[in-house]
Every structure is written in C-alpha cells, then in structure tokens.
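With one protein chain removed, the remaining protein chains of the complex are shown where they sit.
Residue numbering begins at 1 within each chain, and the chains themselves are lettered A, B and C in the order written.
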Amino acid sequence: MSTINKSAAQFLAPIIANKRIGSYHQIILGVGDLVKNCRPGNFIAISVGGDSSRMILRRAFAISRTSDSAQYGGTIELIVAPHGAGSRWLASQSEGTELDVVTPLGTAFGIPTEPVNALLIGGGYGSAPLFGLAEVLKNRGCRTDMLLGASVGEKIYAPMEGKRSVNSLQIFTEDGSMGEKGRVTSRLEAIISERAIDIIYSCGPMPMLRAITEIAQANDVIHQCAVEEAMACGVGICMTCVLPVKDETGIISMKRSCIDGPVIDGSSVCWDLVGKNPAEF
Amino acid sequence: MSTINKSAAQFLAPIIANKRIGSYHQIILGVGDLVKNCRPGNFIAISVGGDSSRMILRRAFAISRTSDSAQYGGTIELIVAPHGAGSRWLASQSEGTELDVVTPLGTAFGIPTEPVNALLIGGGYGSAPLFGLAEVLKNRGCRTDMLLGASVGEKIYAPMEGKRSVNSLQIFTEDGSMGEKGRVTSRLEAIISERAIDIIYSCGPMPMLRAITEIAQANDVIHQCAVEEAMACGVGICMTCVLPVKDETGIISMKRSCIDGPVIDGSSVCWDLVGKNPAEF
Amino acid sequence: MSTSVDLSTTLGDAWFPTPIFTASGCASNGKELAQFFPLKDIGAVVTKSVMTKPRHGRATPRMAETPSGMLNSIGLQGPGIDAFLANDLPWLISQGSRVIVSIAGETSDEYGVLARKLRAASGISAIEVNISCPNVENRGLVFAADSDASCRVIDSVRKVIGGEIPIIAKLTPDVTDIAKIAQGVVDSGADALALINTVLGMVINLDTMKPHLGGKTGGLSGPAIRPIAVRTIYQVHNALPSIPILGMGGVASGRDALELILAGASGVSVGTASFGNPTAIMSIQKELALLLQARGFTSLQQAIGYAHRG
Partner (left out) sequence: MSTSVDLSTTLGDAWFPTPIFTASGCASNGKELAQFFPLKDIGAVVTKSVMTKPRHGRATPRMAETPSGMLNSIGLQGPGIDAFLANDLPWLISQGSRVIVSIAGETSDEYGVLARKLRAASGISAIEVNISCPNVENRGLVFAADSDASCRVIDSVRKVIGGEIPIIAKLTPDVTDIAKIAQGVVDSGADALALINTVLGMVINLDTMKPHLGGKTGGLSGPAIRPIAVRTIYQVHNALPSIPILGMGGVASGRDALELILAGASGVSVGTASFGNPTAIMSIQKELALLLQARGFTSLQQAIGYAHRG
C-alpha cells in the first residue's frame, strides 16, 4: 500500500446542521470516528448536485473545525461560500441529507513542538481552517494572533467561539465596512516585528498568499499557507491542481496541491511562475 | 399566430400533494385557471432533475383528472410510474416544490355529443387519463365500462373515487394477482357485443393499443387511443415522436404524436409499420 | 430589450436585429413555437432542412437522451420545397419573422435545384446549406466530410444565387481539419459558415442490446457538445477572421451564447435547448444583452471574436 491519501475514506456523511452566517453557510457533517484523522489544513471532497447531476467533479472544502460529542459522534465544520452551481447546491441542502464525501485529504498545517508566537491570516472563507488550527496551537501554549480580511464585512467569517481560541483578532475590509479599511498585509511587517512572530499560517486567495510570502521572507518568518488551485480529483490522480514548487536544490517541479498541499511552505512556491507555461521555466 | 399548442403555457406549478399508490405516485399540481383548458387526453411536459440536471429533456405525463377547488384553485392529477432517473426524481419531490411545466399539450379524447356506450381500456398507468374521461362521459349520460390490465396487481391504478365514475370495472393481470388472469383483450370481442359498445377509448402500451385496434376494426367500433412515443420536445418542433398514419385517401405520413396525438383514431395508425423504415412504405 | 446594447448583427449582407436564431430542425417551421413568443422578436427562424421531395425520414426510435445531450436520427423528414414555399414560408413572413431557409440534398445538383426555387421566392434573409447529409453519389458519406464534395455543393448553389441572398455553409465537426473544409467552401462562394452540426454518436439499448435508434447512429446535440462547438468556432474564426460565423451547439443560456460569440460567432442558433424549454430563445436573448452590458460592451459587434484579441 502507498502512504498517499492514507487516512482518506469515501463514505456518506449526514448534514447535522446548515446555518447561514453572513455570506456563508456553516455546514456540520457527521463523520464518526474518522474525525480523529482530520487535522487543521486537511480538506474534504464532496459530490454535488445529486444523482442525475451534470456536475461530475467533487468540490473541495477546507475542514474548519472538528468536534467529537456524545450526541453526534465525530463532526466536522465547513464554511461554504455560495458561488457557482456546486456550492449553491450544497448550501441549499437540508439537515439529514447524506453527502458522498472523501476525507481527510491533503497535507495539514505543521504544528510547532514548542510554544511560539503564531500569526494566522485568513482571506474570505480562508479563515475557516484557521479557527481549528488556533485551537490546536492554543492547546500547545502558543500565542496566536489573527488577521482576517475580505472585500466587504459580510465576507468576514469569524464565529464567536472561534474568537475565543485566539489572543487577538484584527479585521480588515477593502471597503472599510468592518474593522480597518485596507488589506491584511497593510501593516503586516510592523505586526511581525512588534509581536515577535515566529510563524505565519495563512489561507485565502492566491494573490494574498503571495503577498504574505514576500513579507514573510523579507522578515525571515516561516510561512505555511493553504493554497486553492482548481482540482478535478482531489486525490492526486489527474495532475490538474499543480503549482510550481522549488526544492532545496533549486529544482522547480509541478507539485499537486491536493496531495503535496494544500498546506505548503510559502517560500517554496514560485509565485511568479503560477499560471505560466512551465516549458519556459 | 398559429393554432398549434394554442392553449399551452409554460409556468411554475407547485406540488400540492404527492402520495404513493401501489407502484405509482399520485401527484397533484396547482395550475390555476389554466385547468379550464385541460381536456382528458392532454398531457403535461415537466422539467426534471433540478437546476444542474444532466437530463435536458422534459418528461411527458398524461393528465389524469382535473379539479377546481376554493382552497387550491385549479389542480391536475398525474400518475407517475417511477421508472428511470426522471420519473424517480419526480416521485421523490415533496409538497411545495415548484415544477417547471408546459401544459396542456396534445389532442384530447373526442367526446360524443349523444349518450353512447363507451368502453375505457387502460394498461398500467394508462388508466390515468381514463378516469378524467369517465367523469366527462358520465356527465354526458354515457354508459362507461372500464377494463384495466397490468402485469401484476400493484401496477393496476384504480382509485376509489375513480371507480365511482364508471358503471363497471373489470381488472386483468397477467399473473392473476388481482382480478382475472389474462389480458384486457382476452374477452374484448364478447364484451363489445354483449354491451353494445359504440366507442372504445384506450391508453396503455403500444402492443395493447394495436391489439385493441384490430378487435375494434373487426367489430366496427370506433377506437380512440392515446399513444406513447418517445418525445424530445412535446411541442411539435423535433420530429422524434412520429407514427405512421394513413389519411382518408390512403396516403401514409409520419405524424407527430405530440401535436397530432397523443389521442388518435386507432384505425388510422399503421401499426405494422411502427418502428419500420419509412423509406420502404 | 431593456438594455441599451445594440444587439444587431449581420451575416454577409443580411441584417438581423438580434443574434439569437432558432437552429435548423429544432423549431420545425416556426408555427409550433409561435404560441410561446412572437417569432419576429428573435433574430431569425432557421427552418428545418428542406429537400426537393417530401420525405418520411427514418424509423423510430428517433431519439435517445444522453448525459447533458441527446441523439437524434430524424432523417430529414419534411414536406419538400414546393409545399414549403407554398405554405411555410408565406406564413413565417406574415408573422414578421426573418427567415433563413436551410436546404439539403442527396446530390450536389439537388442543392442547385433547391437554390433556384429559393431565388424565385421573396422574403428570405439567407440560405443555410446543410452539407452534413449523406451524399448518395459517394457511398453515402456526408458531403461535409470531404472538402471536394463540400465545394461542389456550394458551387452549385453559388451558380444560381448571384449574391442576392447570403449563402451560409453548415459544416460538421466530425472531420480531421475543419479549417480546411471551411476554407474550401468559402473559396467556392460561401458568404458565412454555420458551426456546428451534430456530432455522430450512438447509444446501445441495454434491453435489446442493439443500437437504440432506428437509424443506428444519430447526431449528438445539447450542452454536452458545447466545448466542441466553442473550439470549432474558435479554430475557424482564427483561420478565417473575416468570414461571419453562425455558431451553435449546446447553447442553453445567455452565458453559453456569449461564449460562442467571444469565440467568434456573429450569430447563435439555439437548437436542443428549445426542446427542454420552449421559451429558451427568449431568455437567452435577454440574458445575453445583460451580460454584454455588464462587461461594458455597447454593441454585440464589439464582443464578436473578443477571445482572440490581445
């Protein structure tokens, strides 16, 4: 057997709850004992559209938080932005519906063995996996600050319970409708030095991840980011989700973001080559 | 404007009720004032599978009965046999769901102006439109006998209320699990002469309609049957649903069963040419 | 239209107020759709391909639904050109509809005969020459599969039509090199191209375990083939940027129509979508206007072939 996808399983997961929060839907799925294998950063791939759907590919969603209760057994939380046909279908499913899922997939955020100062940066629904991560870091004794950004206030996802896992939370919106006006990177350099940040964890749109990488590298801070590339399979068999990544020896190769990611060291990604013709590397 | 499809409209019709009856689903749809245009024999074409369905064609269903009540306004009843993906989807929809429908479509059963002795013959869900027809005939003072056939008892559709509109009802099943063992045509010749039948109305599988036509012709009885050919459009624009039909002068042409049917004079159909290559006529 | 976008378009010398047309064989000859919307409100009615003689067409079953598509095997059932000109055309004109007449033949001469009859008729905006028909002179291979045969058909139409009415050659995508066939028919005198006819397909019935359709193979249409239509239109517009294209294949919404237009279509025919939704053409037309407006276009013309720019 191979070790790729090693804790993944395909099964039917019932929707325990589906609640609108701002622009998003918070969906809780029952996953049973498998919850033990779900790490912050992992994702789930869900069939959408029902039995006679013309949508033949699964949709990937970051696992936001996990929980294990007597009443529901293991559950995971997803934050879904209704966008195209697949996510809108998902957002419209009611409690009790069983979803065909494959999870947990992909790499997870690396957790420091020592208590460090961590900065968590999320863009839009990219904040989802950071709340699960914050809980883990907090239990490890880390100081965790969080910056969240979005175009408008309704696209900030920051649940009450989530806020309790972080030491501080700052919100940025481009139109100033919530928190500070501006981007998460506006005052990042200052924040890194003021708070003696050791590691940055991020999740959000690719341009944001790229901008954070540049600042992190300039300030010698480790940066683990969860990327989001269009994925046809989510399990490593199609080669659609690739990113140009440089190894220690400087060799660039196209890595699959579904199995070598989504969490990846920001400094290893060749951001300027993303979407370029690899023949020209 | 043309007179084809002249009373048809496309609109959203809510499901008022959806009840399992034997092998079938009885579905009541709210259609408002349009109910006034629905005649026994007409059909409805329904979009299936929801917004992101891979099923691009409507499904046709005979209008079983109509009703106009203070509570629901105009409603029509359909009898749906869950068969393939489209009918199963329809059968699984719950009350309140709005269906995209086009109705009323096609020709209707001709209603005699004088009270006559009518025999109504239905095969499987083919009995559906006959109950609506029976009500109309009864109001015209006709004597209406009914024969229903199916392979097994659960495929006989004969609701309580429906039975009240007919003078007699005889059931035939091929396995003898309900009524007499045999086919609706087993004793047809005898029934025609014993009851002095003037006209036969039928609806059911094509081989049944063919067999009835032969007996009706041999006994000089008018036979109006509702045919069921695979229909891509239901409104006369695709030419998929054709049947070889002979006119008074003996000329055979391929008639569209969606607009020149589904109700058609059984003796005009060239049953032996159905499914044959028309070039060889 | 509730937008200020100028939707008008041209194919050769023919002008149309909007670029959304019916597709040949998917609107019969118009009467059946007239109950659902006024025919004059769309760009044009493209009539069912008509032959010289009346035709019964193929044996049933003539259709099979497939994932996001369907197969058809109608076999050009129709009334024949004389009955068409006597009944259908005058009726369409009486409705204020613009009419593109699609013709089909079994020999290149038959196309010439049809063209001659059309030249004598009035009120026709354009002729669509459906060359995806079996060529009885050549083992029943469709004309459009062979560049020479295609050119002979267009030649024989061009000899009769001196430029009064634009000639639109309708091609099949089932060829190795569509740009070559396109170049050939343009050289033979086609003013515009219609792309694409259906893709050859088959469904086996799992009960009989034989081909399901009476004609064994059938033409695949509907959203399933849209990526093939977009590719074909893009390739041909790239090769022949000055030749107007009437695009079609799987268009079911305004966004689909816009996709074909950006790829290079000057007009868009809607076929199979009308089967699932008799008012599809009207919604597509409205959605297209809004989408063009949202992208800052003030006229359709600006969007045609936009995907090739920059």
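Here is the rule we use: a residue touches a chain if its C-beta (ideal position, glycine included) is under 8 Å from a C-beta of that chain, and two chains touch if they have at least 3 such contacts.
Because the structure is predicted, anything quoted here is derived from the model rather than measured.
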*Which chains here would be touched by the one that got left out?*
A, B, C
_Among C:38, C:140 or C:227, the residue in touch with the chain that has been omitted_ = C:227
_Which candidate, C:175, C:193, C:243 or C:289, sits in contact with the chain we can't see?_
C:175
*Of the listed residues C:89, C:186 or C:199, which contacts the missing chain in the full complex?*
C:199
*asked:* Which candidate, C:59, C:151, C:263 or C:300, sits in contact with the chain we can't see?
replied: C:263
*Contacts of chain C with the missing chain: which residues?*
64, 66-69, 71, 145-146, 174-177, 199-204, 206, 209-211, 217-218, 220, 222-228, 230-231, 234, 250, 255, 258-259, 262-263, 291, 295, 306-307, 310
*Where the missing chain touches chain B, by residue*: 54
_chain A residues touching the omitted chain (full complex)_ = 1-2, 4-6, 8, 10, 47, 54-58, 100, 102, 229-230, 232-243, 252-254, 259, 274-279, 281
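Everything below uses one rule, namely that only the chains that are shown with their structure count from here on.
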*Mean-CA-position distance for chain C and chain B (Å)*: 35
*Return the distance between the CA-based centres of chain A and chain B, expressed in whole Å.*
55
*Indicate the residues of chain A shared as contacts by at least two other chains.*
54
*asked:* Show the residues in chain C shared as contacts by 2 or more other chains, in ascending order.
replied: 67-68, 223
